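Structure, as structure tokens:
With one protein chain removed, the remaining protein chains of the complex are shown where they sit.
Going by the order they are written in, the chains are A, B and C; count residues from 1 in each one.
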Amino acid sequence: MKRPPANTIAVLGTKFRGRVGYRVNPVGLIGLAIIVAWTVVALTAPLIIPHSVGEIVDFDYFGPMSRTLWLGSDYLGRDMLSRILMGARYTVGISLAAVAIACTCGVVLGMTAAVTGGWVDTILSRLLDALNSIPSKLFGLVVVAAVGSSIPVLILTLSVIYIPGAYRFARALAVNVNTMDFVLVARIRGESLFYLIRAEILPNILGPVLADFGLRFVFIVLLLSGLSFLGLGVQPPYADWGALVRENIGGLPYGAPAVIVPSLAIASLTISVNLFIDNLPAKIRDKEEH
Amino acid sequence: GRATSALAATPKSGGALKAAGWSSSTADTLDPAKASLSTDYVRCCAFYNRLTIIDKDGVTHMELAESIESKDAQTWTVKLKTGVTFHDGKDLTADDVIFSLQRHLDKATGSKVAKIAAQMQSFKAVDKTTVEITLVAPNADLPTILAMHHFMIVQNGTTDFSKGIGTGAFKREVFEPGVRSVGLRNTSYFKDGPHVDSFEYFAISDDNARVNALLSGDIHLAATINPRSLRMFEGVDGFTLSKTTSGNYTNLNIRLDQGFGAKKEFVEGMKYLVNREQIVASALRGLGVVGNDQPISPANFFHNADLKPKAFDPDKAKFLFDKAGVLGETIPVIASEAANASVDMAMMIQAAGAEIGLKLDVQRVPSDGYWDNYWLKAPIHFGNINPRPTLDILFSLLYSSDAPWNESQYKSPKFDKMLLEARASLDQDKRRQLYAEMQVMVADEAGTIIPAYLSNVDATTSKLKGLEPSPLGGQMGYAFAENVWFDA
Amino acid sequence: MNKRILSLAANRLAIALITLVIVSFAVFFATTLLPGDTATILLGQSATPEAVAGLRTAMHLDDPAILRFLHWLMGLAQGDLGTSYANNMPVAALIGGRFVNTLKLAAITAAIAVPLALTLGITAAMWRGSVYDRAVTILTIGIISVPEFMIATSAVLIFAVYLKWLPALSFTNEVSTFYDILRVYAMPVLTLTFVVSAQMIRMTRAAVVETLSTPYVEMALLKGASRPRLVLRHALPNALGPIVNAVALSLSYLLGGVIIVETIFNYPGIAKLMVDAVATRDLPLIQTCAMIFCLGYLTLITLADILAILSNPRLR
Partner (left out) sequence: MAPLVSIRNLRVEATTDAGRKLQIIRGVNLDVAEGEIVALIGESGSGKTTIAMTLLGHARPGCRIVGGEVRVDGADMVALGEHERAAIRGTKVAYVPQSAAAAFNPAMTIMAQVIEVTAIHKLMSADAARAKAIELFKALSLPEPETIGDRYPHQVSGGQLQRLAAAMALIGNPRVIIFDEPTTALDVTTQVEVLRAFKAVTARHGIAGVYVSHDLAVVAQIADRIVVLRHGEVQEVGTTEQILFAARHPYTRQLLAAFEPKRQDRAAEVAADRPVPLLEVRDLTAGYGPIKRDGTPAVAAVKSVSLSVERGKNLGIIGESGCGKSTLARAIAGIMPGYLGQVRFNGQEIAATAAERSREDLKQMQIVFQHADTALNPAKSVEDILGRPLTFYHGMDGRTRDKRIDQLLDMVHLPRLLRSRRPGELSGGQKQRVNFARALAADPKLIICDEITSALDTVVAAAIIELLRELQRELSLSYVFISHDLSVVEAICDEIVVMYRGERVEQLTPETLATPSHAYTQLLFASVPKLDPRWLESLPA
């Protein structure tokens, strides 16, 4: 049933083995390349945008792709290319940061609950259930009202909204692993909780945890625009990609690039992240040479 | 097709009318005093009537009243039409009128027009169909004021308004707040009509969805079309657009009593930094009329046409900002979806500012709670003002020193004096002169920048006839239901 | 065993009640943290201080919020959901029909999305690494990367505006035949299926893949078990914990998160009700909606937890 790693991989692998010590998969590599490309765009956006993001450069709206405006214009007649390049900053940066925080916290807490069990488990689980039961819009509004709006607050809010989900999965996965003998072995060695979750549990649930990470990333990218519209975080004239889709949704009937292109940008990023996660480079254990 | 409005023809009877407004919520009400959304107005217009009504040319006519007269503009005599019955069969009487008007004075009612109603000092039922209203001070505009949607006449003693018992063209069949309402033709309506058998009204808050519902034939009228959706109707037959510019506007308010607004040059500079033509062209997609920083729209009889809008002049603005010493400072500007198109306007002003080194920090805040939390409070923010029937109301609401909604904290004793003088006068020419001068004062001295008056476009299937623009607002001043009919 | 399940369920039920109380307090504090109250919001632009004060007194909003909340809580204990501040109607009347609508939509969506997602997830795991598997991954991620409102709007444009096959709006009050149900629910259900399936597909695949590499699955293979049997009988039960959690989380979205679908298809459900309630700071309504979401969520995850425990004999 279980397939040996595809042979194409091995070929590539042998090439890299000497220097890198990692086995990389071409599909994962493509994913990584796209992520890196968007990251570079995010970092250099202010330098490469042809127009300022707020400037109205087209008398028309939802303009088509043209020689002057490569990706057409948006609903106000602003340059879409510039807006998307700048949008990469928010979508890539904020989403990655938020998903990293959400998943790290969620997974660590989930594993802790599973390994510790007892009342720690009960309390953690119920608290996070309660947190998850609060509608996220209400939560967002409260945050804006209570702490105001800034990028760090936005990132934290996104993370908090998605911690309970990550927690549930990690816990569900970890309780199963926790019943295995090898965890018992580590326990009677006197290992600390931290070691148990990091070294014994995590490697055995990594696959699903990463899949969850990938999904959560997508959710966060999408929720980001929702929160921006609540006034949390990204402020005009800047906009993340989700917000670009949202503000230009009126262009959908006309097939305007202003709504299609940011959607494609989101899809390219989220698909890449997921492909990369599905095909993470693996450290090569076998160090023997012939 | 983009024909503006159908020619009057003989109305036909029958058909089930379905129409969609753009917002509704659980706060939907059939209490005219509390009506706040356009959907509330539409429903109230369908179920109730007012004493007076304003026609498409802005002229006041009688509706439930036979006549309204006064010699001194302070004591008014209202004579009611006879033979008008409520949906439950009871006759309309003077007591109903007094109850309906007096309600607004009771704080517990939560009336939206409590402030305006407060000038009505006492009511007296002279006989079964005559009411005498005495005002605190003379006001020549009373008949026009009574045409406001909030002054719809309800039955004496009503406590449960969800039944919607009025004298209107439709009898309430269904009323689910935030969902929909259905009215059936009132067969004993005192006027002609209504023409349609039933009227279902609900809200589709998503702009595209509303247009799509119309295009797919699910509804017959879609109110308040987003300017960017107009293209959807290009090259499609069978739909009619109806445009109204009634004096609704979104404005930038700079409070003169605090922050940057305290510097006169800054406020003046901002007025030159606003590219009004561009706002109309890009943000409103042509659905607007360039404004000149005062609230009286060209649709109003007293509009001062000589007052030209300030030209977009970044250099002059820069000069003024330099003088005020604000260049290089970060100036927060609050905008919100709650104030129609304000975020777009803010971004356009921001972009213009960026060109000359003025750093405007546009903060988009949630529409939820905007009016309560930011409007009137933040040093620089946007507002959105609905049309009012009289100029006096607008000025006393927004610009007199004691105005409850003095958005820029504009205080001018001279202005206050002129306002009182105009109100009490029955001499139209004198009033016109005073009002013209006051418009200039507001445009030059107040901190409210009114770049444009917004137009409203409603779309209907071409089969629906009889919809005409009204200065009171879209959807025929919200009273379309009893006036429209289906043409085969 | 049955006794064990019963005591487990009873235990969880008790804890769920406590969670419910925690949530209701949390929602209460969240609501009071929001600026503005019902009176100011109802009065909107015309909220002058006197007007607000007057309305407040009239609506009995002058009592401290916590008292009103406790009052509501006591009422709840007696089955009374209270009266809406915004329009003075009993909350139960406001929610009734809309709640049923929400349940209908959720049930139909679940009936379609869950089997579909599980099938896709399981088959992708079965043929993992294949073109099929990759295609499923890319399609799922691709589809959920498209914002919900865009899916819904596109569906309306295609099926209602251009093809004219379906109504653009879901008039639930006009449903009488099965054909009507099909027409009315087709697009909302399609949209929601797209939205909620991804999580189930991906997590199912990941969890099943993980268990497929265990020795007992290899042993089953050596017994001559077919691929479907390997996956369904051997891998799936051991991957059930995370899968039921994914299903529970996805379905809980259907109870409170379908605001966009409700708006675009004009479907009267309780998600929009909650948004309205928050907008008007209508405490009894907010609380009741929150309780409904919370109860739905807790029911789902409690079921998930119990199933997960049952699926692993070592946890029993």
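Observations
Just so it is clear, a residue touches a chain if its C-beta (ideal position, glycine included) is under 8 Å from a C-beta of that chain, and two chains touch if they have at least 3 such contacts.
A quick note: this is a predicted structure, and the numbers were derived from the prediction, not measured.
Counted over the whole complex, the shown chains touched by the missing one are A, C.
In the complete complex, the residue from A:N204, A:N248 or A:S272 that touches the missing chain is A:N204.
Listed residues C:G96, C:P115 or C:P313: the one in touch with the omitted chain is C:P313. Contact with the chain not shown here comes from a single listed residue; of A:L29, A:M65, A:V108 or A:A282, that residue is A:A282.
Residues of chain C in contact with the chain left out of this view: 213-227, 229, 233-234, 237-238, 240, 311-314.
For chain A, the residues touching the chain absent from view are 1-5, 9-11, 13-14, 17, 23, 180-182, 184-191, 195, 199-200, 203-204, 206, 282, 284-288, 290.
The rule we apply is simple: only the chains that are shown with their structure count from here on.
Averaging C-alpha coordinates per chain places the centre of chain A 45 Å away from that of chain B. With each centre defined as the average position of its C-alpha atoms, the distance from chain B to chain C rounds to 39 Å. The set of chain B residues that touch two or more partner chains comprises 208, 368-369. Contact of a single residue of chain C with at least two other chains is seen at positions 34-35, 149, 153, 157, 161, 278. On the side of chain B, the complex with chain C involves touching residues 20, 25-29, 34, 36, 106-115, 162, 176-180, 202, 204-206, 208-209, 212-213, 215-219, 368-369, 371-373, 375, 404-405.
Here chain C touches chain B in the complex through residues 34-36, 39-48, 50-51, 53-55, 57-59, 84, 86-87, 89, 94, 97-98, 149, 153, 156-157, 160-161, 164, 167-169, 171, 173, 263-266, 268, 272-273, 276-280, 282, 285, going by the rule given at the top. Partner chain C is touched in their complex by these residues of chain A: 1-3, 6, 27, 122, 126-127, 129-135, 137-139, 141-142, 145-146, 165, 168-169, 172-173, 175-176, 179, 204-205, 207-208, 210-212, 214-215, 218-219, 221-222, 225, 242, 245-246, 249, 252-253, 259, 263, 266-267, 270-271, 274-275, 278.
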